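Okay, structure first, notes after.
Note that one protein chain of the assembly has been removed; the remaining protein chains are unaltered in position.
For chain A:
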Amino acid sequence: MTKIISLFILEAVFCFTFFTVSYSDINLIQTTCKKTPFYDLCVLTLKSDPRSSTADVSGLARIVADSVKAKAIATLNQISALLKSVKDPTLEKALEGCIVSYNTIIQADIPVAIDAIEKNNPKFAVQSATDAGNEAQACENSFAEKPSNSPIFSGNKAVHDLSVVLQSIASLLL
């Protein structure tokens, strides 16, 4: 009988810790993402990275920064591919400008953001994230065929929105 009881207690403790641990890390992702304007994007991005299950807010910011960089690299590759076959000079100019923007995001904004998060001086991460979002939007704006979207619209939007998420999360660290 005591064996049953101890088994039961063991089981109860197991269930309890299990639930609280797994519930609380999901809770941190949810509460953090609620403070950004792109809740779904934020949650999706964080949950698809295994580091998020044990990350604090600083760690979540790092995950988003990595994601911005990855998306920016993908978009930069897209831009380069388009540049190879472009004929229209206006389009070419816009694409070349976007190369500058994306190089800035990848080589300046995100490394500074990550450095600032790691060194616990988050205002520089907020500033860099803001700039990254602005750069993506500047790229999108530079295409002539308004009001329709540019050929790299989805890349620009992803980078912009994720930068905004990064800016919001880094703000929580101030």
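In this text, a residue touches a chain if its C-beta (ideal position, glycine included) is under 8 Å from a C-beta of that chain, and two chains touch if they have at least 3 such contacts; residues count from 1.
Everything that follows uses one rule, which is that contacts and distances are computed from a predicted model.
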| item | value |
| --- | --- |
| Chain not displayed: protein name in its UniProt record ("CNTFR factor", "KAT1 transaminase", "Gamma-secretase subunit Aph-1" or "beta-fructofuranosidase") | "beta-fructofuranosidase" |
| Chain A residues touching the omitted chain (full complex) | 1-4, 7-8, 11, 14-15, 18, 22, 26, 30, 34-40, 43-44, 47, 53, 93-94, 96-97, 100-101, 103-104, 107-109, 111-112, 115-116, 118-124, 126-128, 130-131, 133-135, 137-142, 144, 146-147, 149, 153, 156-157, 160-161, 164, 167-168, 171, 174 |
